[in-house]
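This is the structure I have questions about; it appears just below.
For this depiction, one protein chain was excluded, whereas all remaining protein chains were kept in their positions.
Moving on, here comes chain A:
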Amino acid sequence: MKQYLLAVQLDESAPAPSDREFKEQMARTGKVNDEMRSAGAWVFAGGLVSSHATTVVRPGNGTTTMTDGPFAETKEQLAGFWVIRVEDLDQALAWADKCALACEAPIEVRPFDEYSQA
């Protein structure tokens, strides 16, 4: 079994969804979560506050400096993620399909590095 990160990439410059749209999105992603749990694929999932609340801590000269804002100033920012445990990339992509439709945003699928898992 392999673990994959399904990262929700959200265009923060796009207008926010209406309350109703937001509730529908949450209902849909809730369903995907339930489906993942009953399939035994669900490991962890969570949504993030938008990137204005981000801080980056960088190492240098044995100390660190802190900067405000996300690491990369791009329109698309990480808005939430799933961690799933499945057999292979095809299975991960099948879940990513459902996630993308549920939250109406692109999903980046990335395998975990097996040798660095705690």
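Just so it is clear, a residue touches a chain if its C-beta (ideal position, glycine included) is under 8 Å from a C-beta of that chain, and two chains touch if they have at least 3 such contacts; residues count from 1.
The rule we apply is simple: contacts and distances are computed from a predicted model.
**Q** The chain dropped from view, which UniProt name applies: "Carbamoyl phosphate synthase large chain", "RNA polymerase subunit sigma-24", "ABC transporter permease" or "Lactate utilization protein B"?
**A** Of "Carbamoyl phosphate synthase large chain", "RNA polymerase subunit sigma-24", "ABC transporter permease" or "Lactate utilization protein B", the absent chain's UniProt record names it "RNA polymerase subunit sigma-24".
**Q** Of the residues A:Pro17, A:Gly40, A:Gly69 or A:Pro111, which one touches the chain left out of the display?
**A** Looking across A:Pro17, A:Gly40, A:Gly69 or A:Pro111, the contact with the absent chain belongs to A:Pro111.
**Q** Which chain A residues touch the hidden chain?
**A** 2, 87-90, 93, 109-111, 113, 115
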